[in-house]
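All protein chains of the complex are present and in place, except for one that has been dropped.
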Amino acid sequence: MLPFFFWVGVMKAAHRYILTLTCPDRVGIVAQVSELIASVKGWVTEANYHSDQETKQFFMRNEIRGDSISDQVDAFKTRFSDIAAEFNMQWALHDTAEKQRVVLFASKASHCLNDLLHRWHNGELDCMISAVISNHESLRRMVDWYDIPFECIPILPEAKATGFDQVAQALTRLQPDAVVLARYMQVLPTSICETFSGRMINIHHSFLPSFMGANPYQRAFERGVKLIGATSHYVTEDLDEGPIIEQDVSRVSHRHETKDLIRLGKDIERVVLARAVRQHLEHRVFISGNKTVIFD
Amino acid sequence: MLPFFFWVGVMKAAHRYILTLTCPDRVGIVAQVSELIASVKGWVTEANYHSDQETKQFFMRNEIRGDSISDQVDAFKTRFSDIAAEFNMQWALHDTAEKQRVVLFASKASHCLNDLLHRWHNGELDCMISAVISNHESLRRMVDWYDIPFECIPILPEAKATGFDQVAQALTRLQPDAVVLARYMQVLPTSICETFSGRMINIHHSFLPSFMGANPYQRAFERGVKLIGATSHYVTEDLDEGPIIEQDVSRVSHRHETKDLIRLGKDIERVVLARAVRQHLEHRVFISGNKTVIFD
Amino acid sequence: MLPFFFWVGVMKAAHRYILTLTCPDRVGIVAQVSELIASVKGWVTEANYHSDQETKQFFMRNEIRGDSISDQVDAFKTRFSDIAAEFNMQWALHDTAEKQRVVLFASKASHCLNDLLHRWHNGELDCMISAVISNHESLRRMVDWYDIPFECIPILPEAKATGFDQVAQALTRLQPDAVVLARYMQVLPTSICETFSGRMINIHHSFLPSFMGANPYQRAFERGVKLIGATSHYVTEDLDEGPIIEQDVSRVSHRHETKDLIRLGKDIERVVLARAVRQHLEHRVFISGNKTVIFD
Partner (left out) sequence: MLPFFFWVGVMKAAHRYILTLTCPDRVGIVAQVSELIASVKGWVTEANYHSDQETKQFFMRNEIRGDSISDQVDAFKTRFSDIAAEFNMQWALHDTAEKQRVVLFASKASHCLNDLLHRWHNGELDCMISAVISNHESLRRMVDWYDIPFECIPILPEAKATGFDQVAQALTRLQPDAVVLARYMQVLPTSICETFSGRMINIHHSFLPSFMGANPYQRAFERGVKLIGATSHYVTEDLDEGPIIEQDVSRVSHRHETKDLIRLGKDIERVVLARAVRQHLEHRVFISGNKTVIFD
């Protein structure tokens, strides 16, 4: 158990319900949704919507204070189902009291894992971390400190399938709501990618679509770019081609060798992945084809 | 007249109505407003709202396609007045077909004026520029090129009041909707500031609240800051203390002398002022006490 | 002629000599070069050097106050030739009193051209602009204002070779030291690229190597990137693959359509091209293989 004093300074977010929905765009959606929320005296603390001009798809997110509707949640859901049917919506009502389960994957590089664990520990990431899975033992002691289960599942070149079977079994057992690849460095099998479609986040150490695939810093060095970047995206079966959630860059110059790009890149990778994970956990990210709509 | 080929590439924005409102926050505002818009078949292309947790004030902006409600605008206004009264709203329905009149002020420095005029000319700033007023003749030829009236009103140290009286008369005659101080370098009298409260935008060449007042680049150099900045803000009677609309910064180092900061700063001033003017003209900026709410 | 008052505020840079050199790296280069400069009482106001770890090539740039060596320039050159031979250097001694001749190319888009001309006019770009060449008439009136010759050389799809012959002739006649493609939108023939190798700067409207070729903003929109960029580079015969001089980016979101990316991108293109041109004119850019060493 973590001692009491570690929790000093953790800001307890108030209980909220987060209503997310998407449907074909047409006149009247906001009016009907807002009216229903108002009719149960729902106190909306943040609301966003977006109408995609290209796909004619509509996206909406409402944060509602828990105490304003907590005794009417079931009634609200029932009535909302009618609207959802009328407008052909995909929707969900997320209760922030129900912590999402997250599984982190890492390899040997510790910077992203350390960053996510520290943020989680500080209360910046509102979730439960069910386990850290790694193909190496290197980071076990770091994870132990946080009292989070560490599972080492080697992915040997000669027995990849066996390794990934074990990974699949672990995920079946852990039943995570979200999976985060914090510099895992392994390409997961399509079946796993599909199971966690829209719920598995990767960090790629380049400014996509530049330098997809292996050794992006080396290739950035060789091309002589003046900015390097990092990209967090949902994992799809096409490597490094999934919907982009967040990107950022850092300035470099001729004085930086590949090892400097690697070092400077770590700082971008850290924040880009952390922002993506936080936005995902707060149900701020909607997938729209191969792109994202993000209400930040 | 400008020859035809200058207009090549200007993207004509579709006709829209922009509904802006602010009122004390309470349950049901969005529902009622959205329902009324929907009831006249208003096609909302962009909508934003914000509930200020501190002041309990609510802000909303809706863009509505002109062709969806143009035959019902008067009816809409009449019905909206009832809602506005109920919720104690300040509101306006802006018609993008009615070009706003803007007066630009400049002194001798040309970079902001050239930038604004070029953007206007390219169709990036949707307004009519009624006149450029300057206390010097320097920029007359630049303004002439755009076929915009240039008025030189000297502000002589020994006759400032006379000069500002002429400025006030010019503004009374021109009746601008907005005034932009594009490095005017003169402190306008309180009476003019009050008349254009919330409609007069200044660019200050520092990252406010650092280096308020005179010679900010010189003082930034002396302090040894590693970033310099620029700030656009609404003019109030307290110099450089009005609500901030936009800010940005640029990296500098020990190798930069004051003259380099001045040069590098110009690039920030240009974009920061242009962004602020554009957001103001699109009715995206709401003043909330001494701060701004910006739906960008 | 431009009236006197336009020149107010133009800071006259002091007369300097700029010594640039590159050679295989070995011990003693700095010592010998510095000693020679010191021996003629050269007052170095800025000096940089870089030793490339990969190619083992050495690069050096010295700015020397003109008044400190102006009576010994010929002697200095003679003595420097000996060192240059010893170290197998490529070198040049640039006299800032000899203005470089620059030819600008543009098409219909005015933002980069207006920006470069305004900076030149303000004294930010220390050069002589010999001509603006365009394949359209659109920007003639803008260029006329600056009293710079404007040459319209149409590049018709059915007669490209004829057009490019005229371009080549114009360049032969104008003998520019540098050529700047300010959104020219035409792929110049290899022969012209070769003639101006290392002296012809292009602006590409993407963050290279992403989105090489046509319609980068449209493709950035389709990929759903969260940052768009611009890249200035030396032109080589491989389109958009030459040595990169400068890059920058701007944040975008799902709310931005392609036309917004185009608009936001203009602000990046402007500054990225202007920085590259300034650095080139100040002899700060060294080409090293397909990369650049920039002493900024």
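We just call them A, B and C in the order they show up, numbering each chain from 1.
One rule holds in what follows: a residue touches a chain if its C-beta (ideal position, glycine included) is under 8 Å from a C-beta of that chain, and two chains touch if they have at least 3 such contacts.
Keep in mind that this is a model prediction, so the values were computed, not measured.
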Residue in contact with the excluded chain [from C:T45, C:S70 or C:Q218]: C:T45
Per the touch definition above, residue among C:V27, C:A85 or C:L156 touching the missing chain: C:V27
Hidden partner chain, residues of chain B it touches: 50, 52-54, 207-211, 223-227, 229, 243-249, 253-255, 257, 288, 290-294
Residue ranges of chain A at the interface with the undisplayed chain: 3, 5-6, 8-9, 11, 46, 108-111, 114, 118, 122, 124, 136-138, 141-142, 145, 255, 259, 263, 267, 271
Chain C residues that touch the omitted chain in the full complex: 27-28, 30-32, 34-35, 37-39, 41-49, 51, 53, 68
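The rule we apply is simple: only the chains that are shown with their structure count from here on.
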Fitted rotation between chain A and its twin chain C in degrees, CA, nearest 5: 180
Distance from the mean Cα position of chain C to that of chain B, given in whole angstrom: 35
Residues within chain C bordering two or more other chains: 255
